[in-house]
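Read through the structure below, which is laid out as structure tokens, and then see the notes.
Omission of a single protein chain aside, the complex is shown with its protein chains in their original locations.
Our next item is subunit A:
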Amino acid sequence: MSKITPEVIASHGFKADEYAKILEILGREPNLTELGIFSVMWSEHCSYKSSKKWLKTLPTKAPWVICGPGENAGIIDIGDGDAIVFKMESHNHPSFIEPYQGAATGVGGILRDVFTMGARPIANMNALRFGDPSHPKTRHLVAGVVAGIGGYGNCVGVPTVGGETNFHSSYNGNILVNAMTVGLAQKDNIFYSAAAGIGNPVVYFGSKTGRDGIHGATMASAEFDEKSDEKRPTVQVGDPFTEKLLIEACLELMATDTIVAIQDMGAAGLTSSSFEMASKGGLGIEMDLDAVPMREDGMTAYEIMLSESQERMLMVLKPGPEAEAKAKAIMDKWELDFAVVGHLTATGRMVLKRHGEVVADLPIDPLALASPEYDRPWVAPTKRPVIDAKEVKAVCPAEALKTLLACPDLASKRWIYQQYDHMVMGDTVQRPGGDAAVVRIHGKDKAVAITTDVTPRYVLADPYEGGRQAVAEAYRNLSAVGAVPMAITDNLNFGNPEKPEIMGQIVESIRGMGQACRELDFPVVSGNVSLYNETQGVAIQPTPAIGGVGLLEDVNKSVGLAFKEEGSSIVLIGETKGWLGASLYLREICGSEEGAPPPVALHRERRAGELVRQLIGDEQVLACHDVSDGGLLVAVAEMAMASAAHLGAQLDAPSSLPLHAWCFGEDQGRYVLEVRDSDLASVLEEALEHDTAARVIGKTGGHVISVGGRAVRVDELFVANEGWLPAFMGAEMSGH
């Protein structure tokens, strides 16, 4: 075995104090296999060592929360014995190096986190961030990531029902690929990862182990440099067909009474799955690595333990030949590898054998639980000045609207979601393109609504407000389809936490998120942290992506954003001050990314959400859309473009505000409703009772959007909005 030199220690990513801690835990020098195990267990990706202290402050409980953070995914109770299992996870670094496989295995990994718990995956979502469209790598990355997500999700037969995609130069060297899976389980048949029962067999099943992905978790915890392309061999390769078999085999096995505990092999493969299961159960494991199904000959213990080959699972079975025979028969049916690789012990140690010799003997809890926890220094970001709308250049609202709808962030993402099967499983009630996707619970009248949200430019401008806004927008998007917001998963993407400014973004945005979650009764039930998203010292915009899940008791009552009828009233819910700081108008029209972002008034947010949900439940709303990026005029135009007939809208702007501020201000807590005249009086009355501003701002009709004496055809907006992304991606073909 190789000698443990300072170079070997450094190449495993250890700082001197961390290595000293290893020596203290073991009371001796580790061998290479053991050092490798320490390195992946203590990587930022697996240990959350920089963020743990702050993550603990997030609210995670509510009467409907069955399982909060700490397991493979979070679980909420949606009544009738049904539970929803969900989580979002990043695959940023692998996707930048090899976009197709990086994104594909990201989808595979998050699916496994969910079905490991006994849930059938019913929907996938994603939140993607790419660099500036003009950057030479952007098109290649978009094409590869989208094909990878589709290639994997389409084959496993889980619909990809929505997501968000942004472009900004800060992601030029670090794209973000955050994938979310939502699954449906029976409340009384949920599976956890805590091992139990000394002597019980530890079973490996799924794909064979190869040399791919070794040290993926440590790669995901380091900054990139110009040599990052050399890390390509650490990217895993996905096999969605095997994943599909694994889903069916797991669910079939879970219907029998044979499993004690189960865990997928995600980041850090066999190491983290076995350590986590043993640690949660307070037990030890003895494993014979010779029994691990291997793809190639001559693999060392180090390689077997650190491989990140995909589509693999580890479980503890009930004792006795009967359980083993039952499990093996199911794996044989689905043609998956199955091997008893060890058993549980009372020692609290992980003992690994290879070729009859002990190759590692490590205490479990000190590795799994005593990973370093840092209180890294941080500085609060400087507050930016509030921008006065009167100081901002005013341009023709019709022209500005057309420009905004064709900008990369607002342009239609149809080119992307048409490459995803969003209808398989036959329960997609609201497809991609709306505020939230709506997926019916199979065979029932209820549904879940799902959204992913964050506005990174707000978080950069003010991490605290931006953190609050991300949660509030998820709350709003769910309310806009009529769903009661239940819980969120978070995917915190930031730069290098060793820099106090970046650590300040992390601390402040988590504080904002936590406050919003508490005030909106919208707890965090699962999450993932991705740090070191920096290339050559340039950090991404802070991007704490929120995946929100809501419940619709009666799916038939959900509404979409498309205008339905001529001559109905357009009602704006919420208050408009014309906030242009950190807005898209400022960035896309005026070329400035300055100013404080719009503040979120959480009590008003909550009241407005309750109002909108009640109106939708009472069937007084024909269409509903939240007001977010681009402001009011963009929201109205999106409602018009979504209608099959391209129904227009005539708007009356108030004289109290500059027109461009009214049209494009990004004030929070607002919705646009389409309401029949016969329902208008009761809608306004209901708003009054909810102490929420509501005002009629115009009428639907015709085929133009008009405001302030200017007008633009909906068809023309539609062409601009639909045209940008296909034109951008099409150029890729002619360019080569």
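List of remarks:
Here, contacts are C-beta pairs under 8 Å (C-beta built on N, C-alpha and C of every residue); 3 or more make two chains touch, one makes a residue touch a chain; residues count from 1.
Definition applied: contacts and distances are computed from a predicted model.
This figure omits one chain of the complex; the name its UniProt record holds, of "ABC transporter permease", "Quinol:cytochrome c oxidoreductase quinone-binding subunit 1", "Transcriptional regulator" or "Phosphoribosylformylglycinamidine synthase subunit PurQ", is "Phosphoribosylformylglycinamidine synthase subunit PurQ". Screening A:G157, A:P363 or A:P408 for touch with the missing chain picks out A:G157. Contact with the chain that does not appear here is found for just one residue of A:Y302, A:Y420, A:Y532 or A:F563, A:Y420. Only one residue in the set A:D212, A:D239 or A:E534 touches the chain that does not appear here, and it is A:D239. Annotation: of A:R112, A:R440 or A:H660, A:R440 touches the absent chain (contact as defined above). Where subunit A meets the chain that is not shown, the touching residues are 147, 150-151, 154-157, 239-242, 244-245, 334-335, 417-429, 431, 440, 555-556.
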